[in-house]
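Got a structure for you, written out below as structure tokens; questions coming shortly.
Excluded from the complex is one protein chain; the other protein chains are retained at their positions.
Here is chain A:
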Amino acid sequence: MIRTALDQIALQVVDLHKCFEDSHVLRGVSFTANRGEIVALLGDNGAGKSTLVNCLAGKLLPTEGEILINGTKQIINSPNTAQNLGISVVYQDLALIKEMSVVENLFLNREIRHRNTLLNRLGWLDKKAMAMRAKKLLRRLGSAGIELGLPVSMLSGGQRQIVALIRAVNAGANIIVMDEPTAALGNEQCNHVIRLIRLLSSQGVTTILISHDLGQVAKLCDRAVVLYQGQTVADVAVKDVAQLELLALMSGAECSGISAN
């Protein structure tokens, strides 16, 4: 099946600006991410990555510019709106409730209610349905080893990362933004998470990956978007560019040959 190029674009950011009272943090960020693509978002500290992510997550409203989801312009004014549009952000702290179990975390604020009308009105939970769905989801994503009833505080760092990712999928996310997902993980756990990101990508989920590990970016990502002082300075296919060049772009060096791409 041949699809037009437009059909494939999941996320498009056009000339995004964000001003705070005393600073102009985003000064024209533009990039696109296609369906199923893994895009690295690179930039030094203060380049504007977090501000951009917060705009996508609905925590901040951009001052200027547009965000298009599946080709339609959207105003993302709350985390709920972002979720409804299929955007999930997996923050570095993962935003998991440690005291709660895996399944409780997976369904936080998207609980399945009881089918009985009266109980449904009362907000009565259908724990069985949630457990079944969670089990299926974990199996589909090759993570059946995670115990559903265990509190998150008992899981390893890698398992927590996987739970946070799966929660995003369970929330219906087509676009997942991940902030340094493997920074604090050991080798083996890191591979688990990477395998899951690849699996999701093959199922059409777009991943925006914030990472400082350029080696990992080279192995995992299709494209890299580089921010410098609030502007996109490059949007390149990872295989066309050397790690050193990316590093140079991140630090603001001129690489005109690439940024024209």
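One rule holds for everything that comes next: contacts are C-beta pairs under 8 Å (C-beta built on N, C-alpha and C of every residue); 3 or more make two chains touch, one makes a residue touch a chain; residues count from 1.
One rule holds in what follows: contacts and distances are computed from a predicted model.
Within the choices "1,2-phenylacetyl-CoA epoxidase subunit B", "ABC transporter permease", "ATP-binding cassette domain-containing protein" or "NADH-quinone oxidoreductase subunit C", the name that UniProt assigns to the complex's undisplayed chain is "ABC transporter permease". Although one chain is not drawn, the whole complex shows that of A:E64, A:E99 or A:D240 it is A:E99 that touches it.
If you put the hidden chain back, the residue from A:R113, A:R133 or A:R195 that touches it is A:R113.
By the touch definition given at the top, chain A reaches the unshown chain through residues 57, 78-80, 83, 89, 91, 93-100, 104, 108-109, 111, 113, 122-125, 127.
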